[in-house]
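Can you read through this structure? Questions will come right after.
Just one protein chain is left out here, and the rest sit where they should.
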Amino acid sequence: MNPKVKWSIAAVLILLLLGGLYMLEQILPANSIIFTVLQKGAIYSLIAVSLNLLNGFTGLFSLGQAGFMLIGAYTYAVLTIPPESRAAVYQYYDGGIIDFALPVPVAMILAGVAAGICAFLIGLPVLRMKGDYLAIATLGFAEIIRAIVQYDKLGPITNGSNLLRSFPVFHSTLFPFIVSGICIAVICLLINSSYGRAFKAIRDDEIAAEAMGINLFMHKEMALVTSAFFAGIGGALLAMFQMMVQARAFTSAMTYEILLIVVIGGIGSVTGSVIASFLFIASSEWWLRFLDEAQFIGGMQVPFLRPGFRMVVFSVIIMFVVLFYRKGIMGTKEFSIEGIYRFFTKGRSKAGKGAK
Amino acid sequence: MDNLAYYIQQLLAGVSVGGQYALIAIGYTMVYGILRLINFAHGDIFMAAGFFMVYTSASMPLYVSIPLTLLLTVILGVAVERIAYKPLRQAPRMSIMISAIGVSYLLQNFATYYTGGLPRSYPTIPFISETIKIGSVSTSWITLLTPVLTLILIIALVFLIKYTKVGMAMRAVSRDFETAQLMGIKINNVISMTFVIGSFLAAVGSILFFTRYPTVTPIIGAMPGLKAFVAAGFGGIGSIPGAVIGAFIIGICENIIKSLGYTTFSDAFTFVLLIVVLIFRPSGLFGEKQTEKV
Partner (left out) sequence: MSENILHVENITMQFGGVVAVNNLTLDVGKGEIVALIGPNGAGKTTAFNVITGVYEPTNGRVDFQGQMMLQNHPTGKMAKAYKGENMGMYKHTMVKSPDAIAKLGIARTFQNIRLFSELTVLDNVLIAMHMRAKQNIFSATFRLNYKEEQRMRRAAMELLEIQNLQHLKDDIAGSLPYGIQRRLEIARALATEPKLLLLDEPAAGMNPQETQELTDFIVQIKDQYDLSIFMIEHHMDLVMQISDQIYVLDFGRLIAQGTPEEVSNDPRVIEAYLGVSEDAED
């Protein structure tokens, strides 16, 4: 297909999506559950895609995503709380020691950079080794960083174990969609570049990749730092979405959830990660909510339904996917305009592979 | 003199915590040795053992509930292996680790649901939680009992692995999975046996741990689990003596740091230790260097 046609179709689709979101915001009340799902889904999409870059495209098993998100969220929050609100936020630490606030875009990029620097430092010792040490070191890192941020002596900066709030947040669903969209587009560009090919080569066969002159350590560092950078931005978005941030929430369970989203979507498919993120958030925030409340059918109470049951059902569904449906929703396939075009012209049911 | 007593007390506590970590670490290191799998669910098996004890002791005397807890934990460990790991024998290694994470997630969520998310207080086991005084050092029986019990169990385990048929099979499988299978070793039985041993020791570790740590919560397994895994990596993953020594070192260092007043960093220290060891001895203290066949 003519690239010009392809790009025009892509542009039209993006405009339609954003226009649709705008319309939705005009029609529905602002507190509608749909906006919660869309916003959180967009944010989780970015984080899931960033993890997929490592697990799916480079073959590195990393479990540090919650830690990188925490760093991103805290960096953003600490740097953007307006000086006049700081006295109230840092009430136990005399208003903290920072008395400036950076513009939102700068703080968001710094959120990514801070997470990237941490990832680089972890990678230095760990990525030189073969095997599974990366998983355990990143998981360990995520646990440590949570403890350190809550350390009392760092209170003037991080507010100790108290929550951070009053920083600028977004008011339109368009904001997380645009930011996540740009970030995911950049990740896709990377995946389809010469470096992306090198990452996939490492995933397929480290020994052959090395024999082709690919420096394993350097390329793994690049993948890890890039992934952490975008997870950091995702963390900043999550902080904005929640309107507050507290270290306690960034547990390993959060990383596990993101990993499971990647698995459900298909390890090695960006499209899959995005679809799975929205499905996951919609189920947990909306469709499966009823499982947590006692329900009555004709005066009879439905057994088992009480708080926590939703997560049990959820975990069982996930185990089912992991065991019996290992390829996930998309396998390694991607959405592409050519694929859709072929689907309609030739009636073939296989979605196209390749560039988005 | 009081100061000295304090430090001895802390050291004893460290040895005791180290023993508990060692019991959990063996489960990690044996499973890794045989399946090359980081069993992320192992910490949650440990947590489940805590809850089994809470619920069984509520209606039964201790001499029934303790063996029952051990039995239930072993059944749980083997069931997890049969349901979540066995179907993935031929799958890429990442799939089986993801399955382990899925199991961990499921066990935590189920425990949260079943208990309503509230911490449950652990039953007091008479005698072992009593305090004793030796000179000016006061400590509880559990602190003294843990390292002794740990060592007895480990010696028994080493005998099992060195001198019994199933032990020989385990060694063969951990050396070369495929060849062992071709030699007629029943791989699945060996793997089940590994999970039996690992879960049993985790259950013992759990009883010792919670006697000092009064409540059980659904996410309590994560941290001791992680530390035990670090201990296993520290000692050289796949090596039982390595895991035990690693666990004792981590337990002791952690208590020293706590006694100096840096409680926040006692967890962080564990991981710093891991990173340092991995920089200087990438295969751990006792691990073998592996050469990949090309």
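Every chain is named by a letter (A and B) in the order it is written, and numbering of its residues begins at 1.
Everything that follows uses one rule, which is that a residue touches a chain if its C-beta (ideal position, glycine included) is under 8 Å from a C-beta of that chain, and two chains touch if they have at least 3 such contacts.
Note that the structure is a prediction, hence the values are computed from the model and not measured.
Within the complete assembly, A:Asp205 is the residue of A:Glu84, A:Asp152, A:Asp205 or A:Glu293 that touches the hidden chain.
Even with one chain removed from view, subunit A keeps its contact list with that chain: residues 186, 189-190, 193-195, 197-198, 200-201, 203-205, 207-216, 222, 226, 332.
Everything below uses one rule, namely that only the chains that are shown with their structure count from here on.
Against subunit A, the residues of subunit B that register as touching in their complex are 36, 38, 83-84, 87-88, 91, 94-95, 97-99, 101-106, 108-110, 112-114, 116-117, 219, 222-223, 226, 229-230, 233, 264-265, 267-268, 270-271, 274-275, 278-279, 282, 290, 292, 294.
Taken in their complex, subunit A has these residues touching subunit B: 55, 59, 61, 125-126, 128-130, 132-133, 135-137, 139-141, 143-144, 147-148, 150-152, 207, 251-253, 256-257, 259-260, 263, 267, 306-309, 311-312, 314-316, 318-319, 322-323, 326.
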